[in-house]
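Here it is, the structure in full.
Of the protein chains in this complex, all but one are displayed in their positions.
Residue numbering begins at 1 within each chain, and the chains themselves are lettered A, B and C in the order written.
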């Protein structure tokens, strides 16, 4: 049985498991100072086409918070969409660890733009207000959309012109890169992103994440903040090995392509049903739709997904496809929805 | 020359100064363990009609943050208006000291209501979200309005029914009490407020604030959090003395009454000018109005007030009266505005 | 090649790897709400013979800090040996995350006793001092010794009589349990420990740790603090599975027994060499010895271990055996030392 709840309900890709077994030989220096970690780092640098700084951490919240901790002081602020994961879904991890403030703005299609951000700059120099220092976005966004290269570059330029930095929460970065048919280098390095949370667990890995920093002067702090932030593990080679496997023969792409294709199949199957309201056209592997409550109740008997229960969101469901979602599984879900639509 | 910028531009009331001189005799135990502090505490308890817990601190931000720190854990959240002082004007002090999160809601007339708050309760029990624990409001609000006793009681009841507590930022509490013609006991104790920041500097004191807690189980932590929060001073009697002076012969009321009366005079004088847009009818000593930019420029030559410069607020000015604002000073400002309106 | 640097240089035990493969089937609810996690929890509860609260986290620092965070307020303090891992080797993680203070005392044989701690109690009730609330010890200690059951009970009783709690950093708890030939229940549950960091990575696991709390009233906060502390992972079943494997057929004991036996072999082999000074008789799998500097230089050519370089510790080396250390490997090290001793 497959779930459409989230891409983190999936198991681990067999090639990742094979790689874990492959590096499970003998002793190695702990804490990242071993050949497997170095190999992973070199592969990631090759992917981004530059000698970026790579710091493995344990999970997505860790990547976001530790990465941001090196570029924001406690009296500064991070501008982000009100829907961003760091604001909505990390139980205040950012605030507690960094002591800094999230300066939220309402999103549009999950995205934010310079025009939506600019009013926060009036606070610059006024000690009564947290000083804006970073813009943080998610790619894919929390609404399943993808910033275009132009949108990314515009945000990065706006940030840099105003003395700010650009951070990207890339929990689903592979889905975005695959969706736009570009390279990681084009999407991240060339647009001017400063720090990226390079996710993997939602694309077939078991655990682990990589902070990729293009902001060399702050990157030297990463190793200390990672340790103080409880994100350093002893047997680090088992995270690096997973990244190595993901970057061999473009496994990241194979996985993301399947998830995206299954989402496209799902979207095509239900988009013309009049009782369904699609919130945003999916650009990756995530879709929000509004359904009649009775349909949700019926579908939950044989399918697993996340019905939103917040006030104002009743009737909304989130559907996510994974690297291992099968064509037939999507077809079954579509068929069941169609059946409901004809009753 | 008087300012209409804020009630914290005023000097110190002569009776407060006299009291400071009066207690300036001989040695006394430091850190609040002296007779002057005890006397102040007893007067405050009498004012609220109950044996509330009194903790003197150094300033308003300190009162808000230390008071809240005893009733919120780091993984919890404080629901407040987006315009609240703790969110907008304290440079992230709350987040840094408590590690907890502010859960903001858009205000209406500076106020928030249960209906505007309720959606935050969906997060209860879900570890991905900061757990709502406190509702914090300002009385007067940041928009110069005052919650009625009914509104306060409704909020307190809603909070308690849902396992939350009610905190009041009372930087201008005296102006609110005077405006509603009630007592402190009726406004705070009887409505069910749990913790109050009892301000004084905006009503004629030199410095110092009092945290007044009605939540006995958490109040025992106040003395430790006050010290750790850098809000304990050695010669504490000089804060207590100011509160004693404020509560003698109702000096707090005399001061607030003057500030409120001068604001009423100002409002009456300009409210019918068609080019002026009053944001909220002032219920205390603070008024926001929108004026033509040319008028602002002209008025700033001889008057001192705060023109807002944030995007969307251009043309808005904040006018605040103080305990020492003179009738003639308001009359002059009104006359100058009227002159501009006739050009 | 095997290392004697640390027990975290080892690879992952084959049975752990097999278990990871075994649970790598299909989708499962994330964040710990799946059958594999429940099974692991039940096994751990059985091990301790009580319905303790189990919270999986990502690493040892996470276990220590998150576990302590639920039983200490920021203005309180944790009494610990100056050599403790939380004080010396976690880059200030405890202080940053909890805001509280470590109250260190000099150790004896790596251990602390009520007599060494008692003077910290004078601070109780005095707001100028962090309020002692927890005693934290390591078992094995950082010097390779093991507290006896009597010593543990004495500490727990002392703590409870004074309103404190007892926390145990059990990074090497299996080695201690095996060394004393007791059960986990006897060592932890029955002595009165309140919170335990139940380590596994040093005994053959890949990653992950379990906080085991016997202090029910604070345990409810664990799930929130774990998330806020960046220690919640989505695919949690892969941590739980490792614990399940460790507790099947007493794998934990097999592993610890080998590590301890190899250390005993090593100790027997070198203890009578006059030029070597053994710091503490090893009671688990860790040994500190002082060697001539020339020997260290020579041994490092073919063996891997950690020579201490701190002032006052020059000439000291730490030797640690692992679940996979072979008898012949130890024999070779002993032989090489003996050769040096005869030159």
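As a convention for this text, a residue touches a chain if its C-beta (ideal position, glycine included) is under 8 Å from a C-beta of that chain, and two chains touch if they have at least 3 such contacts.
The structure displayed is predicted, hence computed values, not measured ones.
S.K.: With touch as defined up top, name the shown chains that contact the chain not shown.
M.R.: A, B, C
S.K.: Of the residues B:238, B:252, B:267 or B:295, which one touches the chain left out of the display?
M.R.: Candidates B:238, B:252, B:267 or B:295; residue touching the omitted chain: B:238.
S.K.: Which listed residue, C:150, C:272 or C:310, touches the chain dropped from view?
M.R.: Hidden-chain contact among the options goes to C:310.
S.K.: Which candidate, B:149, B:206, B:257 or B:308, sits in contact with the chain we can't see?
M.R.: Only one of B:149, B:206, B:257 or B:308 touches the chain omitted from view, namely B:206.
S.K.: Could you tell me which of C:5, C:27, C:96 or C:303 touches the chain that is not displayed?
M.R.: C:96
S.K.: For chain B, which positions touch the chain that isn't shown here?
M.R.: Contacting residues on chain B, toward the hidden partner: 1-3, 5-6, 8-12, 17, 20-21, 24-30, 58-62, 65-66, 90-93, 96-97, 201-202, 206-207, 224, 227-235, 238, 304, 322.
S.K.: Residue-wise, where is chain A in contact with the chain that is not depicted?
M.R.: Given the touch definition above, chain A has residues 31, 69, 73-76, 99, 127-128, 130-131, 221, 223-228, 232 touching the missing chain.
S.K.: Determine and list the chain C residues touching the chain excluded from the picture.
M.R.: Against the left-out chain, chain C lists 74-75, 77, 88-92, 95-96, 99-101, 104, 118-119, 122, 127-130, 309-312.
Keep this in mind: only the chains that are shown with their structure count from here on.
S.K.: Taking only the C-alpha atoms, how many degrees of rotation bring chain A onto chain C, rounded to the nearest 5?
M.R.: That pair's rotation angle lands at 180 degrees.
S.K.: Going by the average position of its CA atoms, which chain sits the greatest distance from chain A?
M.R.: B
S.K.: Distance between chain B and chain C based on Cα centroids, please, to the nearest Å.
M.R.: That gives a centre separation of 50 Å.
S.K.: Based only on mean CA positions, could you tell me how far chain A sits from chain B in angstrom?
M.R.: 41
S.K.: Any chance you could list the residues of chain C touching two or more other chains?
M.R.: In chain C, the residues touching two or more other chains are 224, 227-228, 232.
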